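Handing you this structure, nothing more for now.
A protein chain is absent from this complex, but the other protein chains hold their places.
This part shows chain A:
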């Protein structure tokens, strides 16, 4: 069973520049794979994703990589939008189509209430998400 979630972010523009800061970036000279290590922070517009490690996956035109298609974050991920904060173990942020898939003890807090589950897929363009796997909702009753 799953729960649909409406996200607060309506104005997400996936062509905004993506800025990644980290302690270290290493590029494998055989495969060309780029990996960010050490408190990595990915910022695009008002959306921010921080993780221990982020691997860059290229979209390839023929054999030559011609841009970033996905960022695979691991070692504990927090994903923050203006209205929500989401914790998970891993996340795959597809820059190409503006979708995020978080998995591993996902906890989404939105204002007062929180939802927990196994995996959460978000579509930032549409501003919607779907939580699946042992979904539990936590309400804080009647805060004054």
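Keep this in mind: contacts are C-beta pairs under 8 Å (C-beta built on N, C-alpha and C of every residue); 3 or more make two chains touch, one makes a residue touch a chain; residues count from 1.
Convention: contacts and distances are computed from a predicted model.
Taking the options "beta-galactosidase", "Branched-chain amino acid ABC transporter permease", "Stage III sporulation protein AF" or "Lipopolysaccharide export system protein LptC" in turn, only "Lipopolysaccharide export system protein LptC" matches the UniProt protein name of the chain that is not displayed.
Even with one chain removed from view, chain A keeps its contact list with that chain: residues 14-32, 34, 36, 56, 58, 64-68, 95-96.
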